[in-house]
Every structure is written in C-alpha cells, then in structure tokens.
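This report concerns only the one structure given below.
All protein chains but one are shown at their positions in the complex.
Up next, subunit A:
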Amino acid sequence: MAERTSSGFGRLLITVYGIFALSATARAGVQIATRFSEAPLPYLLSALAGVVYILATIGLARRGPGARRLAWGAVGFELAGVLIVGALSVFDAGDFPDDTVWSAFGRGYGFIPLVLPLVGLWWLWRTRPR
C-alpha cells in the first residue's frame, strides 16, 4: 500500500508547489498580456513553468496511481527544465533578456526552483508503493 503523498511533510511540499504555481502563472500571465513582444521565449517559458508547477501540485495533492504518475512526470520535467534553462541562461544570456523562474537555476527565487524538484522526487520515492 502506497503512503499518501499529501500527508505530513507532503503538505509542506504541496504548499510550496502551490505558491510557485500561483506566482509563476500570475507573473507569466501579466508578462504575456502586457509586453509579450519584448521577450517571447522567456515569457512562454515562465508560462510553461507555471503549468508544470500546477500539474505537480495536483499530482502530489491527489491520491491514486494516476496522480502519482502525473507528479513523477511533472517534477521530473521541472528538474530537467531548471537544469536546461538554468544552464542556457548562464552560458547564452542573449536569448534570455528577461528572467524566468528557472533562469540561473532559480537564483531570483532563492534557488528554491532548483531544490524543490529534488525534494519532490525524494518524497515521491519515499512514499512509493511497496
């Protein structure tokens, strides 16, 4: 029987994911609505990050194997995203004139975007069905 991902420490994890889902989505929404042409790639990446955070929040908060697969996928994608976008934004700053939540490995957000997926994967592994 699998432990629930939404119990105990999982509640703290879901809260942090929820806050990032809210802030990344809202930020991307304002950027795309008000000045999309200035930096379309970073703004679209911000929106993508927001969607990934929303999916991770839902996957962690809900029960069942489907939700668990969703959480694995979203958190895994998030780790890949922060590593790839982080590396690109450091080595090829020209393509990233405006910050995304994943720029420079999430430095603008206290590196939480880098640590969060690692903690998320650890928590999914710890609560895995066995």
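Just so we're on the same page, a contact is a pair of C-beta atoms (placed from the backbone, for glycine too) under 8 Å apart; a residue touches a chain by one contact, two chains touch by 3 or more; residues count from 1.
By definition in this document, contacts and distances are computed from a predicted model.
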Options "NAD(P)H-flavin reductase", "Phosphonate C-P lyase system protein PhnH", "Tryptophan synthase beta chain" or "Integral membrane protein": UniProt name of the undisplayed chain:
"Integral membrane protein"
Going by the contact rule already stated, which one of A:G8, A:P40 or A:G64 would touch the omitted chain in the full complex?
A:G8
Subunit A residues touching the chain left out here are 7-9, 11-12, 14-16, 19, 22-23, 26, 30, 33-34
